[in-house]
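Sending over a structure as structure tokens; questions will come in a sec.
One protein chain is absent from this view; the other protein chains keep their places.
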Amino acid sequence: MSKTEFDALKEEIRAFAQARDWEQFHTPKNLAMAITGEAGELAAEFQWLTAQQSVLEALSGERLEAISLEIADIQIYLLRLADVLRVDLPTVVRKKLEINESRF
Amino acid sequence: MSKTEFDALKEEIRAFAQARDWEQFHTPKNLAMAITGEAGELAAEFQWLTAQQSVLEALSGERLEAISLEIADIQIYLLRLADVLRVDLPTVVRKKLEINESRF
Amino acid sequence: MSKTEFDALKEEIRAFAQARDWEQFHTPKNLAMAITGEAGELAAEFQWLTAQQSVLEALSGERLEAISLEIADIQIYLLRLADVLRVDLPTVVRKKLEINESRF
Partner (left out) sequence: MSKTEFDALKEEIRAFAQARDWEQFHTPKNLAMAITGEAGELAAEFQWLTAQQSVLEALSGERLEAISLEIADIQIYLLRLADVLRVDLPTVVRKKLEINESRF
């Protein structure tokens, strides 16, 4: 089976961290904390918007760009956390969807 | 080009939401808020652990399972948000990594 | 000057932690993480509500009770963090309001 995009990105992000000697900071605890920080920045983009103002058609190009980069930050740390915990993201997403299927 | 795993998951999650008539709730604002909620649950798993207790080798199987499902929850809402905002996750991740390259 | 309610609560919360030998867990880092966890739970109460459904008059008594206890959790950890960092909450609140006065 060919490598998924998830694995490819995971490796690029790992290489980025290794090149800067940042692996020492990337404990699961610290990465979880970094995710809350980035999630907070994403929330800040939306906090004073109405639901209507938050949809794609209503967002300015500039704000959509800012939001995209916040989404990227969360994805980067999530991939990094999945990497250090040896969690396969597509696998756990499908597992969680199955649990949700039986619940809702 | 073949569909990436990101796109495949995005479509599965969209179908899940459509089947339950949940699209009405999935405004970008609400999804950003849901991400902070799930990030908070992930943080709660780690909050009283030391850095040493948070690493893969030190986590119990039960806790690692719980953490994996919290990671999945964040990934699910992030894919859903990327879907409603027409953001391609691998593209914005690589864009952000390039910005970080020039910064650090 | 008489003790403020902030100081009184701070001392009650400190006594609660001491009685359970929890001070060892209450590093500023861990308390900051606990605040994000509780803030996430508060967000979860509101995430699928419209702005209109979130106002006092529209909330059920049960949900208002749940929200009040989430607010309390954040306040408890904020008082605990202020305690271990020797930060006087009314003082820093007024300082921040002054900064905001000059900004907005």
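Going in written order, the chains are labelled A, B and C, and every chain counts its residues from 1.
Going forward, contacts are C-beta pairs under 8 Å (C-beta built on N, C-alpha and C of every residue); 3 or more make two chains touch, one makes a residue touch a chain.
Bear in mind the structure is a predicted one, so any value in this text is a computation, not a measurement.
Novice: May I ask you to name the displayed chains that the omitted chain touches in the full complex?
Specialist: Over the full assembly, the chain not pictured touches A, B, C.
Novice: Kindly note down the residues of chain C that lie in touch with the hidden chain.
Specialist: Here the touching residues of chain C are 4-6, 8-9, 12-13, 16, 20, 27-30, 32-33, 35-36, 39-40, 42-43, 45-46, 49-51, 54-56, 59, 64, 67-69, 71-76, 78-79, 81-82, 84-87, 89-90, 92-97, 99-101, 104.
Novice: Identify the residues of chain A touching the omitted chain, counting contacts across the whole complex.
Specialist: 25, 30, 33-34, 36-41, 43-44, 46-48
Novice: Even though one chain is hidden, which residues of chain B still touch it in the full complex?
Specialist: Touch with the absent chain occurs at residues 29, 32-33, 36, 40, 43, 50-51.
The rule we apply is simple: only the chains that are shown with their structure count from here on.
Novice: Among the chains, which one keeps its Cα centre farthest from the Cα centre of chain B?
Specialist: Here the answer is chain C, farthest from chain B.
Novice: Using mean C-alpha positions as chain centres, tell me how far chain B is from chain C in Å, no decimals.
Specialist: So the centre of chain B lies 26 Å away from the centre of chain C.
Novice: CA centre of chain A versus CA centre of chain B: separation in Å?
Specialist: 5
Novice: Going through chain A residue by residue, note those that touch at least 2 other chains and give them in order.
Specialist: Only 29, 32-33, 36, 40, 43, 50-51 qualify.
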